[in-house]
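The other protein chains are all here in position, but one chain of the complex has been omitted.
Showing chain A:
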Amino acid sequence: MSEKTLTRMDLSEAVYREVGLSRNESAQLVEDVLKHMSDALVTGEQVKISSFGTFSVRDKTARIGRNPKTGEEVPIDPRRVLTFRPSHLMKDRVDAGNKA
């Protein structure tokens, strides 16, 4: 199985085929979807897309890390990370689709 990488272009092409707007407008709408999701996440809001999955922002506290190569201790600042929890539907379809 050769793995392909899809990009925004492939998503906007799918929107273009599905709805019959111009290619430009289709691309803009894909961008809008990502922008609104990003903006909500940046304000700390959770983004829940039914039958797709949930994006949540988690706060990580500061800790002492270690450079694995040198063993040297380095402080890791508190930070916010994004986690994605796939829906059952996504998990089932991804597993079923990749069965040999």
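Here is the rule we go by: contacts are C-beta pairs under 8 Å (C-beta built on N, C-alpha and C of every residue); 3 or more make two chains touch, one makes a residue touch a chain; residues count from 1.
Definition applied: contacts and distances are computed from a predicted model.
Engineer: Identify the UniProt protein name of the omitted chain, choosing among "Nitrite reductase large subunit NirB", "Exodeoxyribonuclease 7 small subunit", "Integration host factor subunit beta" or "SoxAX cytochrome complex subunit A".
Structural biologist: "Integration host factor subunit beta"
Engineer: Out of A:19, A:62 or A:76, point to the residue that touches the absent chain in the complete complex.
Structural biologist: A:19
Engineer: Among the options A:49, A:62 or A:76, which residue touches the chain absent from this view?
Structural biologist: Reading the full complex, the residue touching the unseen chain is A:49.
Engineer: Even though one chain is hidden, which residues of chain A still touch it in the full complex?
Structural biologist: 1, 3-8, 10-11, 14-15, 18-19, 21, 26, 29-30, 32-34, 36-38, 40-42, 45-53, 55, 57, 79-82, 84, 86, 89-91, 93-99
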